[in-house]
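For this depiction, one protein chain was excluded, whereas all remaining protein chains were kept in their positions.
All chains are identified by letter, namely A, B, C, D, E, F and G, in their written order; residue positions are counted from 1 within each chain.
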Amino acid sequence: MANKLLDKVEIPQDRYEMRFSGSGGQGMILATVMLAEAIGATDDRNVVQSQSYGPEARGGASKSDVVISANEIFYPKAMQLDFLLVMTQESMDKYYSDLKEGGILVVDTTLVTDIPTDNYYGLPFTRLAREEAGHIMVANVIALAAIAEITGIISKDALTAAVLKRAPKGTEEKNKKAIEIGFAEAAKLKKQKGS
Amino acid sequence: MANKLLDKVEIPQDRYEMRFSGSGGQGMILATVMLAEAIGATDDRNVVQSQSYGPEARGGASKSDVVISANEIFYPKAMQLDFLLVMTQESMDKYYSDLKEGGILVVDTTLVTDIPTDNYYGLPFTRLAREEAGHIMVANVIALAAIAEITGIISKDALTAAVLKRAPKGTEEKNKKAIEIGFAEAAKLKKQKGS
Amino acid sequence: MSNTGSDSTADSKQAPKASGKFKWQQGDPLPLEINMKWCKACNICIALCPKQVFEPDRDGKPVQARPEDCTLCTICWVHCPDLAITSSYK
Amino acid sequence: MSNTGSDSTADSKQAPKASGKFKWQQGDPLPLEINMKWCKACNICIALCPKQVFEPDRDGKPVQARPEDCTLCTICWVHCPDLAITSSYK
Amino acid sequence: MATAVKEKQKSNVVLDYLRPGKAMPTVWCAGCGHGIVMNGIIRAIDKTGLSKDEIVMASGIGCSSRMPIYLDFNALHTTHGRSLAFATGVKFARPELKVMVVTGDGDALAIGGNHFIHACRRNIDITCILLNNYIYGMTGGQGSPTTPSQAFSTTTPYDNAEKHFEPTKLAIAAGASYVARTTVYHAPQMEKLILNGLLHRGFSLIEVISNCHTYFGRLNRQGDAVKMINDFKERSVPIARAKSMSAEELEGKIVTGLLHKKETTEFCDVYQSVVDRVQKGM
Amino acid sequence: MATAVKEKQKSNVVLDYLRPGKAMPTVWCAGCGHGIVMNGIIRAIDKTGLSKDEIVMASGIGCSSRMPIYLDFNALHTTHGRSLAFATGVKFARPELKVMVVTGDGDALAIGGNHFIHACRRNIDITCILLNNYIYGMTGGQGSPTTPSQAFSTTTPYDNAEKHFEPTKLAIAAGASYVARTTVYHAPQMEKLILNGLLHRGFSLIEVISNCHTYFGRLNRQGDAVKMINDFKERSVPIARAKSMSAEELEGKIVTGLLHKKETTEFCDVYQSVVDRVQKGM
Amino acid sequence: MAKKERVLVLGNQACVEGAIYAGMRFYAGYPITPSTEVAEGCARELPKIGGRFIQMEDEIGSIAAVIGASVAGLKSMTATSGPGYSLMVENIGYAYMTETPCVIVNVQRGGPSTGLPTKVSQSDTMQAQWGPHGDYTAITVAPSTILETVTETIRAFNLAERFRTPVTVLLDEVMGHSRQIISLPEPGEIEIFNRVKPTVSPEEYLPFEITENYVTPMPAYGEGYRYVITGLTHDQKGFTTNKPEEIAPKLHKLRHKIIDYKDEITKLRAEMMDDAEIAFISYGSVSRAALQATDIARKVGVKVGCLQLQTIWPFPDKEIAEICGGCRKVIVGELNMGQIVNYVRSALPGDIEVVPLQRYDGEILTPMQLIEKLEEVL
Partner (left out) sequence: MAKKERVLVLGNQACVEGAIYAGMRFYAGYPITPSTEVAEGCARELPKIGGRFIQMEDEIGSIAAVIGASVAGLKSMTATSGPGYSLMVENIGYAYMTETPCVIVNVQRGGPSTGLPTKVSQSDTMQAQWGPHGDYTAITVAPSTILETVTETIRAFNLAERFRTPVTVLLDEVMGHSRQIISLPEPGEIEIFNRVKPTVSPEEYLPFEITENYVTPMPAYGEGYRYVITGLTHDQKGFTTNKPEEIAPKLHKLRHKIIDYKDEITKLRAEMMDDAEIAFISYGSVSRAALQATDIARKVGVKVGCLQLQTIWPFPDKEIAEICGGCRKVIVGELNMGQIVNYVRSALPGDIEVVPLQRYDGEILTPMQLIEKLEEVL
């Protein structure tokens, strides 16, 4: 009778579970907040966002989960990831195993070199931010835009509105540019991967 | 079956229960401490002393109980008084009913005028202190000495030693005098009462 | 136990001078009413009265022994910790 | 945000003068050892060095670009919040 | 809030301010200086013309802190040391009330030291009357932060190894804008300093040196109430005179009068201006 | 307790004092001034010639209070605000130890204000280094008792309606016998003031103005670490010069140097003399 | 009615929204992780509506100011976490004794001591009832979702005002720091209880009257009713007393005004309990895992139910016994080493097995851990 129940049960399929992971300063939490707000403003889906901090108050690893569902969301944290964004090698090592088979993996190839699968979307978000968008700070927004393009989870307009709502004053243009870059680069990549 | 048990039980007769009662400044606690110490220094009887404070930190009614027994003293407070000293009318009104039938009542007749029984030892301790011993503060010691004489609970020597141990420096003579007065007046009284 | 101050202007007047106008006469009600229930016989009024108006009674409570000397200077009643002194003259 | 002091003797020497004796030569080990693992690229050493010895690398961490100008004045290492700078010359 | 200063006052005005139903006499020992302060506080309040309803009198725990129970104001007898924090809540919630705090040297400066310096810092409009008797009266004569070095108390039985605070100095350094000191001997001055403290907008501290002959007096052989009060008289020096005296000359002296006054903004007022600005969308 | 003051010091001496096994780098943000203070404290301690075993470093909670964890002394990382009380226990129990406290403006002056003034009052031999960054760094940028009026923080989003403490003024009023101020810009001066604080017998306070650019700097548009540190330089005035400046001229300035020093008895010493006296039966 | 706006709300901010909805106009607090956003939210929001925010020098001062503001007439709140709550207990006891309404939010983190500032825990549950010294009866509510954080905070204020007592809202780090898209309640949607004011004259008014239904009207300072508020044991007039015959009734009131009205206070969410053979009992963020686990297990036919305690104190023993009466076993999930599980055990008859499931490593219980335990006891 051992594990009879555990063998049978299934994690509910009405939940779409996403995790954004990276290091303290990379704005993972903010990115998920923007994503959650974008969804909240658009349709009736339920969204829960939560995070956990690294061992110290500042710096260290950082992860933020978003769960999206048409139904009531009971458990607020991810159980089996449908989607994973990794921005550092540390988070790759830590969280890759939480991604379910067939889940989508998006990787910042600027900083992550050791990727345990071939099935992923890789873009150099940090480099793109520094070199194309003019500031390393918007790497998260580029990633967010790319994710929107890859997963189709949210429209460009809704995302732009949500990003601008949260972006500090004076950074609007940089953020808009970041969104453009993200969508464009992801579109290219999708094409490459031949979808 | 109501009160069957309560009707049968008896308060143990191996306890001698005394209460000294008066107002805040009259030194009732100190008097019982002196008495307890005198007994402790003399023989093997067990002694417990306890007190309760009036409604306010200072002033108000004050009572102090001493329980003496040859056996282990369980309950530290008096249950049925064998002896009661009252130094104020208020304490007379409050505690007289706690005195058991046949118990000894000693009264400071300077301040207590309304005495619900004829069977008592009355001496004007406060007046004696003021007029004979030279200071109102030693009224408690006069009372203590009188009690020793009346009850025979402790010898004059033992009492004198205990009083002098606790008396503030410089008051030795007054206290010795107080003891003399107490013993002498009580002896007179006893004779009067014809024992 | 040094209490040195600092700064700003000084301000330390003593009790105001007695008015000098009040003069008690035999037959008048006594200058002061003393609430014997509240009085705790602390002796302060007796000691501070500049005119030695009071004597202590057997319990140490103030008795107006020399009412004719009272100037209603206020000292006794502003210093009574038990609010036991008032005057119907003031 | 005024911080006015009071009392007693003053005491506010600035950083000691560089000794002026040290002169780095091509081929010598660099004047400073910088612990790149501890360094957090705060830019303080770079900005405070009176001789502009440093340039930031791609990550913003200090590189000794002009070692010959270094006087071992101590400023960079006493100001490094991460204890990342030492010198085997001193 | 009417603040017309009354000039004439009847001797029996004190009786008008006693709480109905609370039996006098007080719990205080015969001759306790705290009663003299209560007497003075009533007279000062009466002169302000404030209605009883407008006045909140908060206190902590201690003999001194019992005062609000006897007086017919809104009384807040709180926990030991915390009265200024409670009072800050009252005042900030309803700035139109006149908030007074009556506290002891232990209450204000030992356990309550932090609230004391922060109330000074905020310069919140509270009138704080500190009854300094150099000891914990209520608990039976333990040393307090104002117990002089080498004085005796039940917890300094071989004399006090600690140094003591000067509450007024601390208050000034912390930011109080009205700071005064007097003694129970100086009853008219006390009344006036309290009155002016009440009229001052900002944090005012009036330290009143009070006699606890029962403990401090007895343990330090300073005699009874009368002797201690007369001693305050002997040892007092008005601030004007103190200014020209040396530190040695001032040793053991009690400097009396208004020690410090500063015109500056008050906390509730400044906060109100923030609220106004925010509500106007600025 | 060896206290021969070393003159020469190698640049890598700091490495000798890091706790084995505790991984650097620190938790602090890049450029946090607290690291500069740690650097200076090590150098000062090294100069005293004290052995590591003789040193106890206590702290409370805050970014600043993390310091003892990195250093190879007897470390006592306590509760928020209470480090001086814990340290008082350590010092009084074993007066032969050199006890230091590292604390923040929130830790020492908000929740810890009472222990602060009482440690000053007792003049107990503790060297207290107060890292004043005008804000609560650890919890993310709330106002502290040193946050200037009208400055921004996450709890003063419309600017600060409160006034701020000057910690050194408070310490002097409370009785501290060695009181100094410097900034992280003035690293050599800092080292010297700390060294002299360590050599002083009695309570010493060294306030070091430190940069929290992450919160205070960002919320008040004061720029990054470098900008803030340079700003400290601009705004500093040595005490000697400050004495001849007016209050207006000193507005916004940071007066640096040894502000106050008083020769007086130390608490543990006085208590010991009491013990000696009692034991001799006097 | 127009469609309600949907907003993303942080748990701690939900608490602020609920409080303001309930009429809170005074906040005093001292920052502490993971509750700080409650203070920051109040600092931002209160001036907008003419309310007052003050950051006090410490938590002791915070709760003191809250009580002061409440007696001055404003609905008042503070928020903290374990270490701060520990510092508050003396003055929380004062609020019990003086019957002063106020709300204390404890966003729990790992303990004991400074413990784990950024990690979740439910280890302050017993403290919410037993922290302050002396006898009193606590009310404690515990939401488990962001929306419930709004509504339970409102309920906390209503209970505080109705019963003239401090009320604790127990959140935890996961609740305080997660966000959810919700619609806030519209004005009027949820009933607000306002303090009952005296109708008698000041002369007749008894500030601590022991009325039949234990509702004692409470004026604000300045409204003409001048009375004594003291933490010393007092009679109905508010005067201190040492008389046994006055002491006992006062303490009796403090208890019975709450436990005699437990029905008004107790709130539970029972899901799929009707035919449940096994029940998960939990509160706070664990209930979300429990609901999830119930949902998952039901899908494969296990007769399991989920009982969430929204009221923790007074402990809903009677209600638990009723709802779980048909169960063979109950699994009590907590993020601590066993706190309410002992109360559940006392509440249930001996033939219902009570199985503890405890996690105390800084992480929350997952649905799968609950299901594993379920399997174990099946």
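Methods note: a contact is a pair of C-beta atoms (placed from the backbone, for glycine too) under 8 Å apart; a residue touches a chain by one contact, two chains touch by 3 or more.
Remember, it's a predicted structure, so these values are computed and weren't measured experimentally.
For the chain left out of this panel, the touching residue among G:Ser123, G:Asn158, G:Thr266 or G:Ser282 is G:Ser123.
Contact with the chain not shown here comes from a single listed residue; of F:Thr78, F:Ser236 or F:Thr256, that residue is F:Thr78.
Per the touch definition above, the residue from F:Glu96, F:Glu234, F:Glu248 or F:Glu263 contacting the chain not shown is F:Glu96.
Here the missing chain is touched by one residue of E:Gly113, E:Pro148 or E:Gly257, and it is E:Gly113. From the options G:Ile20, G:Val38 or G:Val89, the residue with contact to the unseen chain in the full assembly is G:Val89. Mapped onto chain B, contacts with the missing chain fall at residues 1, 3-6, 8-12, 33, 36-37, 39-41, 44-53, 57, 73-77, 79. Panel shows chain E; residues 61, 79-81, 110-111, 113, 136, 138-140, 142-143, 145, 154-158 of it touch the chain omitted from the view. The set of chain G residues touching the chain not shown comprises 60, 82-83, 85-87, 89-90, 93-94, 96-98, 110-119, 121, 123-124, 126-127, 129-136, 230-233, 242, 244-245, 247-248, 251, 254-255, 336-337, 342, 345-346, 350, 360-363.
Quick note on the criterion: only the chains that are shown with their structure count from here on.
Touch-path distance (fewest steps) from chain D to chain E is 2. The chain pair with the larger count of C-beta pairs in contact, out of A-G and C-E, is C-E. Summarising the inter-chain layout, the chain whose CA centre lies farthest from the centre of chain C is A. For the pair chain B and chain D, the distance between mean C-alpha positions equals 84 Å. Chain B and chain E have CA centres that are 43 Å apart.
Shared contact sites, meaning residues of chain E that touch two or more other chains, fall at 28-29, 114, 118, 164, 166, 169, 172, 271, 274, 278.
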